[in-house]
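With one protein chain removed, the remaining protein chains of the complex are shown where they sit.
Here is subunit A:
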């Protein structure tokens, strides 16, 4: 394994008295794909959201490319960064949501432009790159369409293009196909497989076991905020040692 791009150490998060993440340790190698499995409410979304500081950890830290996310080291303390610095860090991490969350008042192309314009890219080059990305996800002809005029699968592909536009070094996917009709799942997974092949580092929360088996370099299993299982897809998917993991996998397979 090469040098990890993402290092998660001792990551804990509470909502009130409810411990949602409990001392998570995880490495994701540069250019590899990690799939996160786990029952509903086990903390998968919270883990992803903490990685780009949409959620602040209560303990532990996330490091991406050697930089601690959301904090700066100051002797024995971690001091929270300015909004500006956090914004800059986030622009290097792409995120794709279950509900797509495209901007409904903007066309497909404008959606893809938004992050680049915020990063100070000029409109001309931004549009060129936007078109190239829409082409890459197979939607070159949809650049003027508004989200409402597109199918779920198309919207999710635009959302992937939008996240890629700012040239992230890490992509987070939170159940990207769970809100899709079955016949559209394939087209979105196809785009994600292509992306994995280009060497993008990805953390993917999904229930698509086939995708995990085919694409993942590493599969981890979360249960009640603890990482109870981690290993190659073969090891975790075929011979899970943890009881909850075994029950969960026999239910989804």
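Following the convention adopted for this analysis, contacts are C-beta pairs under 8 Å (C-beta built on N, C-alpha and C of every residue); 3 or more make two chains touch, one makes a residue touch a chain; residues count from 1.
The working rule: contacts and distances are computed from a predicted model.
Participant: Select, from "NADH-quinone oxidoreductase subunit H", "Putative zinc-finger domain-containing protein", "Amino acid ABC transporter permease" or "Xanthine dehydrogenase subunit D", the UniProt-recorded name of the complex's unshown chain.
Facilitator: Hidden chain identified via UniProt as "Amino acid ABC transporter permease".
Participant: Of the residues A:147, A:176 or A:233, which one touches the chain left out of the display?
Facilitator: A:147
Participant: From the list A:97, A:221 or A:248, which touches the chain that is not on show?
Facilitator: In the complete complex, the chain left out is touched by residue A:97.
Participant: Thinking of the whole complex, not just what is shown, which of A:4, A:38, A:60 or A:115 touches the missing chain?
Facilitator: The one listed residue touching the chain not shown is A:115.
Participant: Footprint of the hidden chain on subunit A, which residues?
Facilitator: Within subunit A, the residues touching the omitted chain are 52, 54, 83-84, 87-88, 90-95, 97, 99, 101-107, 114-115, 118-119, 146-149, 159, 162-163, 166.
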